[in-house]
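Here the complex is missing a single protein chain, while all its other protein chains stay put.
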Amino acid sequence: MGSRKWMIYLVLIAGVIVFTYPFFWMVMASLAPEKEIESLVLLPSRMSLHSYQQVVEKIPIFRALLNSLLVSAAVTAGVLVFGSMVGYALSRLRFRGRNLIFYVILFTMTLPFQITLIPQYILMVKFGWVDTYLALIVPYIMNAFGIIMFRQFFMSIPQDLIDAARIDGCGDLQILFRILWPNAVPALVTVGIITFMNTWNEVLWPLIVIRVEELMTMPQLIALFAVGGRAEAQLGVKLAAATMLALPIVLAYLFFQRYFIESMATTGLKE
Amino acid sequence: MVMHFFDGRSVRRARMVWRCRQVVYLAVCSALILSGLACTSTRQRNPNEIIYWSSNNPYEIEFARLVVAEWNRRHPDTPVRYQPVPEGQSSEEVILAAVVGKTTPDVYSNMWQGDVEAFARAGVLVPLDTLPGFLEFLYQRCDSAVVREATSEDGHIYQVPWKINPIMMVYNVGLFRAIGLDRPPATYSEYLQAAEKMKADTDGDGYVDRWIGYLNVNVTWWKRLFDFYPLYLAASEGAPLVTGNRVVFNNRYAREVFQFLRRLYAGGHLPRDPMEGRQDPFIAGQVATQFTGPWVVRYLEKFKPEGFEYRFAPVPVPDDHQGPVYTYGDPKNIVIFGTSPNPRLAWKFVRFMISKENDRLFLETTDQLPRRRNLFQDPYFQAYFEKNPRMKPFARQAQYVRGTDVCPVLKEVFDAISQQFEASVIYGVVPVDKALEEAARRVRLML
Partner (left out) sequence: MTRRYTGYGFVLPYVVHFLLFVAFPVGFSLVLVFHRWNIIAPMEFVGLHNFHRLANDALFFRALGNTLIFLLIHIPLQIVVALFFAELLNRQLRLRGFFRAAYFLPVIVSGVVVTILWQRLFSYDSGLLNRLLVAIGLGKVGWLVDPDLAMPSIALMATWKNVGLYIVLFLVGLQSVPAQLYEAADLEGATAWQKFRHITLPMINPTIFLVVVLSTIGGFSLFIEPYILTGGGPLNRTLSAVLYIYKEGFFFYHMGYAATLGFFFALLIMLVVVIQKKLVEREVTI
């Protein structure tokens, strides 16, 4: 039995190497002198931040980081606030057309984005939102996924809690944000993490609506950097840019690893 | 039941007011977020102010800064405001968004010649030939062939030929010396022979790691502007791809170019591997020639290793070729948009911007060539070329360049050619004749 267990560990460790070594290699290559990247396996002969310095000089990467943070935070806040409001209305308030709206929301979940991509772009053009944060934020501040998660969660909250709050004179907004939110931390975390990650990693939509470098999100800027000529065919610079793009999410992951995995496992969603 | 210690009705009314207010707040908020911001503020334009968009290349920005400062010194009551076009995937997208939003500048100086026809057809450009003094100026600046190139299908001229970057062959002198050649190949046969000698496995790992050249294997339409198109123009002495509504690229010259490159790929003389994932193979000495423009000089000077020697030559031509070797000039031109409140004033500024002295300033600041006749012969520009001998071959080549054909679906033409180029030339899975016929068929469908 002991040897079998060892075999299992061996296979599992091999798996760790397969899934993490490329990232390790990427970081090392971004620190290595340009000439050594082609033959690099583990550690370069000397490490320098030269490639990173180049990235910072060539593209406004910190501005892009700021844009990404701003956009992701705004979208996440919108999804949490509006999603919980609609979810609350659908689970706890009675009004005509409630079921209709619920079915509409379910339907939009099955609607592939390919169909709305072109018209949505034209809408942005007509609104004059091309090259503004609005184009990145407003179309995404509500989504079916958030609403349904909140509806599901609020249905499980005992009616007594709401009744008691109502007796204390709370309005529905107060009930939602003062009473239910503190009791809905798992749902907030799940929806929050998924929304934030999806927004953070989105590239196609920014590629379409943002052309001004100052407003580009980080993945967009770096994707363009990778396919365009501005890296001047310098490998280390591209890999340094990729490393910088990975860093914020990986750092967040290191601290909140459990929440990331659980959020995504409960919803089965990835970017 | 819950006991109320105060009057139930007033409480209920108070709550109702509060809830109604909630509803109103929500409605107002969502309305604000969703539609209020949709309105774009309409800017009040001063008719005596000119808005000029330059490209975002740092050297061109510097040129724009100098020229605009001088203009504003001379014409304080009709000032120019310049902005570099925001860096996007391509400046065309930026212009397109501006056209739709009606926020186009008065003057834009970096319009690819191939894009002009589509914008002209959409009616967003000023027909410059209707402005007084335009035609005289143009004929003085350019040869009649250039004027013809700039004339749209409707007979109007919507662009001022401004600058070119001729595509030439850069070659690694040391590599050619190593295979016993002291001059670069000029014809297809010479190129093929050199290719045979150049192909080598220098580190002995069983894989070729030195080639005669490398073409970008990406199928994106504009990549063909830098390989197929210059070779086609060279072979055909500057023949068009399409004229009017007719496809003419399905000819002997295109076939020769396809066959030439196809032989190189079939013989393993050009790598099929996309080299974007590795170090620049030209600088690494793995590739002996490249087709490129004068911009490569600055790049090579920055990154070339110790002792790296490079020179420029015209692109190769068919063996029986006679006469001058044409190439693609990658022309960028100046346009005036119909949104301009005062096109005559805008034209006055353009004229100033491309005056002889400002053309020299442009040459000195950007190392790009103004598209004017006798650039190389004119003593006025001589000092620059003496100081920058690397630019001499390009100036000589500048007499024999072509831009693009007048065609509203030019990108689609290049896309059709590029699709077949990949299949026939790079992968050799479609015969050359069939490939060109298929490309021509697709273009005819669109014309």
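For clarity, chains are labelled A and B in written order, and residue numbers in each chain start from 1.
Heads up, the rule we're going with is that contacts are C-beta pairs under 8 Å (C-beta built on N, C-alpha and C of every residue); 3 or more make two chains touch, one makes a residue touch a chain.
The shown structure was predicted, so the numbers you read here are calculated from the model rather than taken from an experiment.
S.K.: Can you work out which residue in A:Leu31, A:Ile59 or A:Val86 touches the chain that's missing from view?
M.R.: With A:Leu31, A:Ile59 or A:Val86 as choices, the missing chain is touched by A:Val86.
S.K.: Tell me which of A:Ala77, A:Ile157, A:Val212 or A:Ala226 is the one touching the absent chain.
M.R.: From the options A:Ala77, A:Ile157, A:Val212 or A:Ala226, the contact with the absent chain belongs to A:Ala226.
S.K.: Which of these touches the unseen chain: B:Met111, B:Val124, B:Leu233 or B:Val401?
M.R.: For the chain that is not drawn, the touching residue is B:Val124.
S.K.: Residues of chain A in contact with the chain that isn't shown?
M.R.: These residues touch the chain not displayed: 8-9, 11-12, 15-16, 18-20, 22-23, 25-26, 29, 38-39, 82, 85-86, 88-90, 93-96, 98, 101, 104-105, 108, 110-123, 125, 138-139, 141-142, 147, 171-172, 197, 200-201, 203-204, 207-208, 219, 222-223, 226-227, 235, 238-239, 241-243, 245-246, 249-250, 253, 257, 260-261, 264-265, 268-271.
S.K.: I need the residue numbers on chain B that touch the omitted chain, in ascending order.
M.R.: These residues touch the chain not displayed: 15-16, 19-20, 22-23, 26-27, 29-31, 33-35, 89, 93, 96, 99-100, 118-119, 121-124, 205, 207, 209, 217-221, 271-274, 276-278, 411-412, 415, 419, 422-423, 426-427, 429.
In this text, only the chains that are shown with their structure count from here on.
S.K.: In angstrom, rounded to a whole number, how far apart do the mean CA points of chain A and chain B lie?
M.R.: It comes to 35 Å between the two C-alpha centres.
S.K.: Which residues of chain A touch chain B in their complex?
M.R.: 34-35, 37-38, 125-131, 134, 138, 141, 167, 169, 171-173, 207, 210-214, 224, 227, 232-235
S.K.: Quick one: in the complex, what on chain B touches chain A?
M.R.: 2, 11, 15, 18-19, 22, 33-34, 37-40, 86-89, 93-94, 97, 100-101, 275-280, 283, 299, 302-303
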